[in-house]
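Left out: one protein chain. Kept in place: all the others.
Just so it is clear, A, B and C label the chains in written order, and each chain counts residues from 1 on its own.
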Amino acid sequence: MTDLRTAALDALATQTIELPSWAFGNSGTRFKVFGRPGVARDPYEKLEDAAQVHRYTGVAPRVSLHIPWDLVDDYGKLAAHAADLGVGIGAINSNLFQDDAYRLGSLTHADPAVRRRAIDHHAQCVEVMHATGSTDLKVWLPDGTNYPGQDDLRARQDRLADSLQRIYAMLGPDMRMLLEYKFFEPYFYAMDIPDWGTSLLHCLALGDQATVVLDTGHHAPGTNIEFIVVQLLRAGRLGAFDFNSRNYADDDLIVGSADPFQLFRIMNEIVGNDALRPGSGVNFMLDQCHNIEPKIPGQIRSVMNVQEATAKALLIDRTALAEAQQSGDVLGANAVLMDAYGTDVRPLLALLREQRGLDTDPYAAYARSGYQERIARERVGGQQAGWGA
Amino acid sequence: MTDLRTAALDALATQTIELPSWAFGNSGTRFKVFGRPGVARDPYEKLEDAAQVHRYTGVAPRVSLHIPWDLVDDYGKLAAHAADLGVGIGAINSNLFQDDAYRLGSLTHADPAVRRRAIDHHAQCVEVMHATGSTDLKVWLPDGTNYPGQDDLRARQDRLADSLQRIYAMLGPDMRMLLEYKFFEPYFYAMDIPDWGTSLLHCLALGDQATVVLDTGHHAPGTNIEFIVVQLLRAGRLGAFDFNSRNYADDDLIVGSADPFQLFRIMNEIVGNDALRPGSGVNFMLDQCHNIEPKIPGQIRSVMNVQEATAKALLIDRTALAEAQQSGDVLGANAVLMDAYGTDVRPLLALLREQRGLDTDPYAAYARSGYQERIARERVGGQQAGWGA
Amino acid sequence: MTDLRTAALDALATQTIELPSWAFGNSGTRFKVFGRPGVARDPYEKLEDAAQVHRYTGVAPRVSLHIPWDLVDDYGKLAAHAADLGVGIGAINSNLFQDDAYRLGSLTHADPAVRRRAIDHHAQCVEVMHATGSTDLKVWLPDGTNYPGQDDLRARQDRLADSLQRIYAMLGPDMRMLLEYKFFEPYFYAMDIPDWGTSLLHCLALGDQATVVLDTGHHAPGTNIEFIVVQLLRAGRLGAFDFNSRNYADDDLIVGSADPFQLFRIMNEIVGNDALRPGSGVNFMLDQCHNIEPKIPGQIRSVMNVQEATAKALLIDRTALAEAQQSGDVLGANAVLMDAYGTDVRPLLALLREQRGLDTDPYAAYARSGYQERIARERVGGQQAGWGA
Partner (left out) sequence: MTDLRTAALDALATQTIELPSWAFGNSGTRFKVFGRPGVARDPYEKLEDAAQVHRYTGVAPRVSLHIPWDLVDDYGKLAAHAADLGVGIGAINSNLFQDDAYRLGSLTHADPAVRRRAIDHHAQCVEVMHATGSTDLKVWLPDGTNYPGQDDLRARQDRLADSLQRIYAMLGPDMRMLLEYKFFEPYFYAMDIPDWGTSLLHCLALGDQATVVLDTGHHAPGTNIEFIVVQLLRAGRLGAFDFNSRNYADDDLIVGSADPFQLFRIMNEIVGNDALRPGSGVNFMLDQCHNIEPKIPGQIRSVMNVQEATAKALLIDRTALAEAQQSGDVLGANAVLMDAYGTDVRPLLALLREQRGLDTDPYAAYARSGYQERIARERVGGQQAGWGA
């Protein structure tokens, strides 16, 4: 094995990917949510399903929660349940989009009482963090307006800054705020945090514990996402990814399914800027739904796709790349990158899994396990988890 | 009054705009549907609300229905109810997106039994047409795929062509099929009718009674919609508009709210190609939701915006325009268009309303009428209509 | 006259718009540059043509230069020529895109000698500023890469930061750096300053004299430009506009011709955030070409379109707007904005011109003046100015 492959194996062995609990409930489009037998009915079952993904891939040891979707009476018990399953609790997401009070905004609302309600919701989230050992408070602000003139864009920024300040003040010294941006949806004229620039400006105003979340599905058409990765790393503020795929809007498709080359280019910047290593401060999270396909296999596929892109990025001959770049060899430099991309990394990942005592094909191993059939059989009655839950 | 204004008034007096019944129920995004007091609970109440829009604008005498959302036991009774309210039944929409069987497609599904189910649903719709006097069967095909390889794109087209043929054969001699296209959503890799070209090809294969529906929110970024209007008129196949506004996806915002100049340019082509007159075969329909604003006032605003764009298009000095175009006077020709666009047509529309005995400001008149307060008070209990209903 | 109209007239009387010298030379697409009789052949003639725009509109008293396109031996003489014509010298643009050395970058180039050359070019520009009284050094960085891997994105940012620092150090105490961003072109994989966030980060690192230029044609499809205006004003870093229109790429069409409503929304934020007044620090510049239409009339039209959008923005009833916004009246707030947009402001602008002793129709007055015929007759021989000059 070449040195490059050996180093790649070592790096891959340290990689972890965080799963979102909502991926194990039902989700869909505004037109229809297609359910499936066996879908989890509560946070405990979601964790059980997530643990299956970790069991077969070996790289998905954390699960992020959404509050209030994942409300339970006893978070110590939930965390213990997770630990029993071999996983831990990751980021806590403070959902701000399903309360009737938030029709015209939450942290940006013109009415101080509504903003107070939305701020207080974060106090509850921070409590969950203390109870579960989570250190990342993830804030995706769904606020925005649908019509020009509907509200004062500047005033909304000022109110947002004030609300975020109050939430930031709640954080413990080891906690971070992860602030996400989104180009559009659920509002369609102006989102209040539509781009990385806005998110970063708020983080800079807040302090060192505030970092930006990059959701790969939240950009304008044609946006060069790996460039944003570089900018945020350069500013020391890339806190996390929300990985998914898109062709059009925030499609939330399986990671790497729409444009595997883009995923590779992103991981190339991660590797090239030394941000893959544990301790880099970047949390690699999935954030994608499965409306028409089974959920656990879908998450396994997404995890495997991140691994493949990472492996290819690790196989880039960076010495040759730097030489070609320095000498202005446009085609040569591009060729170094493409050589790594053209490599079939499935044997390398099979080896990684073997070394860990895992099946070389997580997708097939899960399919053979009978788990899917069992949950379909056993999870009868109750209400399947979903966005409305 | 100039001759141009006189002619404009005459043309405006003949214009009609069709309302969609679903606009009077709740709708929203996949994240949240915000309800409101007084929202209609059944097709009868939807018609009552739609009739209010007609009462104050005078130009909205038809309401299109969606099957199965608007299922009732007795369509004769529903049509009579409409007639009592001063409105008629417009197009019948054959919803194909909320049946669990349609997860992987309806008219394009690989399984002939599923296709048969979807075809049979149109027989039911044609029955409703006979019972209500509707002559337009509107087919928006929500079918598509989310992942490359998921299904065979060519086979889906062939199955679609066959399914449409069977539906087309159900039409009476005075009925039309209106076939809509959509760029994306609810599927995110390949829609089966994603553009006007695909819709038109199927219509050409079907026969003269098949025409294309242009939904203004269903295009790729940057698409020149008025060019498509011209193409479809030139081919004699523009059957209808679904008017709404978009900035990003299929935002379904109030007509003319995102880009009033685009709406004007569309109406310019309609007027310039003599397609405004009754009998032109073009049905001017609204198709837009109101997630955060009251529904009846929203529809009134959309109707008024279509009227304003039409009025401006009618005020274009087409003799001067043709002269400037013929002489290659680029800035001069553009100026003729912009002169009409820069005109304040609200006084002209006020006059139109006065001549019909209407209040000059439909929006204000409705607000003063007390209807909104009454339905909020009286419509208690039951289930508000919505996309799930 | 209402108070709103009186105040609007006062504000319009203080508005100035800066013209770009290149607009009076030939320009075009990569496919073809169409020339015209009478086009200016040197910077002196460009100033003469620009002065015509000011003569008839009364609001275009400054002309920005591009170095090296506008290289002359004696800038004192050029400035005096401008003064004789009633105009002044505005921003100095440091063109970085036509030197063979810059094939792979200028301020970001891997080779320090090339960067030095590009930095030194700015010393020359600052000299021109001193000689002409210009206070704005405008830097549009055309650098970027065409292929993934071609160069190291992070290293390019670091080199850019260093280069900008050296240029910034050349500025006199009353000078500003205006740093422009562009989504794409002339490079097509990654521009080195592709968005407002990147530009602002560099400005923040440089110091208070560095501000961002917003070119209305330099964004991804669907970008909400007025939101960026708000962000940059909130950060105190909106230095200038480059106004033009686009439907697809950086089309450089007549300002307001593609989306007049967008121009109005931008001016709404300018007015609403008190940035229209002289002294606000925002320089309102045009930046657009005329490949198929005559140049001076085209600039007059662009200037008039900015004035119309400004006038409409000044007519917004901001008290009513704020009330509707505060009360959550979505449709009402939008209606306040649209009422101003629907107003025909041409009579108000005619009055403004009358008060200044100008013809009420600058476009027609210029056409009648015979200037165009005279330059077509007299400017024979020599080489017309253009992008290659």
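As a working rule, contacts are C-beta pairs under 8 Å (C-beta built on N, C-alpha and C of every residue); 3 or more make two chains touch, one makes a residue touch a chain.
Worth saying up front: this structure is predicted, and the values here are computed from it rather than measured.
Taking the complete complex into account, the chain left out of view touches A, B, C. Shown as candidates are B:116, B:130 or B:234; the residue that touches the absent chain is B:234. When the missing chain is restored to the complex, the residue among B:207, B:222, B:347 or B:370 that touches it is B:222. Among the residues B:149, B:173, B:278 or B:381, only B:149 touches the chain that is left out of the figure.
Although one chain is hidden here, its contacts on chain B can still be listed: residues 104, 110-111, 146-154, 157-158, 183-184, 189-190, 194-198, 200-201, 219-224, 226-227, 230-231, 233-235, 261, 265, 268-269, 272-273, 321-322, 325-326, 328, 330-331, 333-338. Within the entire complex, the positions of chain C that touch the omitted partner chain are 27-32, 34-35, 97-98, 100, 103-104, 142, 146-148, 183-186, 188-189, 221, 246-249, 251, 253-254, 257-258, 291-293, 387. Residues 221-222, 224, 247-248, 254, 257, 259-261, 292-294, 297-298, 301, 308, 330-331, 334-335, 341-346, 363 of chain A touch the missing chain (whole complex, contact as defined above).
The working rule: only the chains that are shown with their structure count from here on.
For the pair chain A and chain C, the fraction of shared interface numbers is greater than half, so the two copies use mostly the same residues to meet.
Chain geometry summary: the mean Cα position of chain A and that of chain B are 38 Å apart.
Multi-chain contact residues of chain A, defined as those touching 2 or more other chains: 104, 146-148, 183-184, 189, 221.
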